[in-house]
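One chain of protein is taken out of this complex; the other chains stay put.
In this document, chain identifiers A and B correspond to the written order of the chains, with residue numbering beginning at 1 in each.
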Amino acid sequence: MTRKVTLTVNGTVRSASLPDRKTLADLLRQDLGLTGTHLGCETGLCGACTILLDGRAVRSCLMLAVQAEGHSIITVEGLAPSATELHPLQQAFCDEHALQCGFCTPGLLTTLVEFLHDVPDPSAAEIREAISGNLCRCTGYDTIVKATLSAAARMRAP
Amino acid sequence: MLTQAGVIGRSVPRLEDAPLVRGNGLFAADVNFPRQLAMRVVRSQVAHGTLRTIDIAAAQVLPGVIAVWTHADVADIPPIPFRATKLQGLEPYCQPILANRRVRYVGEPIAVVFAETAYIAEDAADLVLPEIDDLPVVLDAKAPPSDFAPGMSTEPAVVRKEFGDVDAAFAAAFDTITLDLSVGRHSGVPLECRGAIARYDAAQDVLELHGTAKKQHWNRDEIARLLNRPPHGVHLFEGHVGGGFGVRGELYPEDLLVCLAALRLGRPVKWIEDRREHMLATNHSREQQHQVRAAIDADGRLLAIDAVFWHDQGAYVRTHGARVADLAAAMLPGPYRLPAYRVAGHFRLTNKTPAATYRAPGRFETTFVRERLMDAIAARLNLSPIELRRRNLIASAEMPHPRPLDALGTDVVLDSGDYAGLLDRALVRIGWNALQTTLQRRRAAGERVGAGLGFFVEKSGLGPSDGVRISIDHTGGVELVSGAASVGQGVETVLAQIAADTLGVEYRRIRVVRGRTDRIEFGNGAHASRVTVMSGSATHLAAQAIRAMALATAAPLLQARPEELTLANGHVARLDAAGIGLMSLAEVARHMGPGSKLMIGRTPGLTAERWFYSDHMTYPYGVHIAVVRLDEGTGQVRVERYLVAYDVGRAVNPMLVEGQIAGGVAQGLGGALFEEFRYDATGQPLSTTFADYLIPTVSEIPELDVLITEDAPSPLNPLGVKGAGEGGINGVGAAIAAAVDDALGRPGAITALPILPTTVHGLLHA
Partner (left out) sequence: MKPPDFTYHAPETVPDVLGLLATLENARLLAGGQSLMPMLAMRFAFPDHVIDLNRVAALGFIEHHGATLRIGAMTRQRDLLNHPAIRRHVPLLTEALAHVGHRQTRNRGTIGGSLCHLDPAAELVSVATALDAVIEIAGPSGTRDVPMAAFPLGYMTPSIGPDELVTAIRIPLPPAGHGAGFLEFSRRHGDFAIVSAAALLTRNSSGRIASAVITLGGVGAVPLRLAEAEASLIGETPTAPAFARAAAAARGIDAMEDALIPAWYRTRLAVTLTGRALAAAAARLS
């Protein structure tokens, strides 16, 4: 069955007609052209497709697109404040070499945006716990933890 | 910034990052073309059998399905070839793009469906019904060879290498040590699955393949040959690549199938591998069983090693031929003085996913074997593992050290190194003596803790050649076109740094083009830790040529001699006043443009292509030290500390080198403790999701200390660099095994990787 879905993505109201069975990740990637949300497993085991649903980090491969009707979604494309500035987490990821191939990065960034909102002054151990559901095959994770500490400090600064 | 001279060796941020952190990357699945079809592969669910029929009728009539193909539809396409080594006779073991009458592993492509969407294609694939009669499966590479096909053994080749008088050495030995060891089946498993998107541009008669990686030019040539097209009518494009690790970018059946479909169906065709397919269809690696014997003198010095191993190649020979077995045979001796050596590597076909290279192929395995052997010798003679190694390491005075062997068709000459020096620095860095005291105290208090190390020699910079073309346009923009590829490791930044250093421009202003066959005629891609060595050296040569051209052009205009001038801050300047730009590179480029009077009768353009050639590899080296704690109740191994000390000759960007090492260690810990492709007795794969193929999460990775040294620059290239891609993973299995032995208080207890909690639990309570 096909139906129309209307939702807010990165602050803009968007609509698409799609089959009931289509996942939220495929809606974002295929219908809305937001390919920054990556699919690493489509079974909820890698974390690459994490987006913010009404502010909460969720795996977009584990939601149907039709379930997002009326909800507000932020994807990695919606994190930077402008075309010239980066979100402090994005900047810290660059500065600390917290990405190599960059495939897992969008899911880590969205997960950490929610986490730093909940825990603005985290310990390294808390960060490790927060990203334990995000697989990265390139970095060995340590630079991601360092980047998060650095971004958190910057975000706390007045 | 006055000048970029000196940008080599600095940890500058990467050029690659900005689009990636914004979600603006272009990974394979992000490539879309109007009117594209989705391809879905129907795969064998049987490990070995006779494919009697395939019923495609129901799939063909499903609305939205455009075509369904089986072998009969692609019978004119030859099997996937391999890059030749000197071993003969492997051709009959290559994989057809769709199975022909016989299936040999679970996951083998037996049909393909083309449909309007990926959802419909998957629906249709489920309706394809093969009829397969089971045949007996071969799952143990060490079992006696059987028939691959009538008259064809499952052992198509034995890799043999030998030097010195091995038998005499054993006859005269003070003692001999024999070990049986094995390494499990694991692989690169990048976070991005494979993808291939083909389209045919009839207007220009060009076939394009997108989503490629690693090895575009060889793949271009082979695709052209297999599809009977001229190579200049096939273009391969690389976007972003979500991890390579050896497995991405090889030529697989799916690459040919999308190309063929784009040509035949007249629409772009997109195939995106799903994770389960990836676990079944993308190259596996590592699985080897080893039997190794050492002859030693009374001081523990190696007199000879006699090694036999059985390499589980899986169901077919793939694009690497027998390279992994060849590398295993060649690299086993490692950093030690070895008067005599004999190895026989049995290259065996089984009914599992075909195997090929994975980061440090043949070395992760043989470092485990060799270092287990060194630990066993130390235990036999009651020497410390450190002392035993000191007695055997090749001394820096013995460099370059030729070893009468070949690896990847090149003679092995260890080019430079201070092995003992690196060992000393590593021991100091981790505080080895204090560590031993601490561990003894903790053991006395009942903890099961231990430390171990693994020493190794890597290889990098595989030749034979690589070219780079640098062009400066009339605005001063610098473009660098390389035949290298990027698999996410930071190629663009490193090449830009090397070029910037000579050109005196900001590295951020250099655009690096890679992985595209339409922009440069030849290339050797990204593998074997070769890019910084080979493409980096070619970049250096091309930048030097541009510099000479720019100075020669500017000199008469500035009424100076070229040797009085330099390049700085994007300008030509006098050597004695480098801060004062006299003429911008843009102006120089304009003077060299096709309309410039200066260029009449000459080839215009401030552009140069240079090639770097190398017939020997360069050999970085390193030591890993691990500290582990065992949980007596569960058998779990926790890695508490980990040190990598690695000499890369010269680090172009130390931050990126550390990044390569940290990532390699994480993968190595996966292979040492977690990851394994398991099969049941009928050849059904048991590890097909991220829930049962266990890639380490952040919780499994300890804090890592990395010591990058530059004690032994390579004499083989102008930059002195050695590759950094594989030193992080190489020694992990060896170091962890030694540390677990130490924690168990049982030298030699660990004989297999990965080290499972069940094994450790059994050893703790034996």
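As a convention for this text, a residue touches a chain if its C-beta (ideal position, glycine included) is under 8 Å from a C-beta of that chain, and two chains touch if they have at least 3 such contacts.
Bear in mind the structure is a predicted one, so any value in this text is a computation, not a measurement.
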Can you list the shown chains that the omitted chain is in contact with?
A, B
Can you work out which residue in B:Glu91, B:Asp126, B:Glu162 or B:Asp473 touches the chain that's missing from view?
B:Asp126
Specify the residue from the set A:Val9, A:Leu28, A:Val66 or A:Leu79 that touches the hidden chain.
A:Val66
Residues on subunit A facing the left-out chain by the touch rule are 1, 3, 19-21, 23, 26, 41-45, 47, 50, 53, 56-59, 61-64, 66-67, 69, 111, 114-115, 129-130, 132-134
Note that subunit B touches the chain not displayed via residues 118-119, 122-123, 126, 274-276, 633-636, 674, 678, 680, 686, 689, 691-692, 694, 696-697, 699-700, 757-758, 761
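Quick note on the criterion: only the chains that are shown with their structure count from here on.
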Expressed in whole Å, how far the mean CA point of subunit A lies from that of subunit B is 29
Quick check: in the complex, which residue numbers of subunit B touch subunit A?
11, 13-14, 16-18, 20-27, 29-30, 119, 188-193, 240-245, 274-275, 487-490, 655-656, 658-659, 662-667, 689-691, 695, 697-699, 701, 703-704, 728
Over in the complex, which subunit A residues touch subunit B? Could you list them?
19, 21-22, 29, 34-43, 45-46, 48, 75-77, 79-80, 86, 90, 93-95, 97, 99-106, 109, 128-129, 131-145
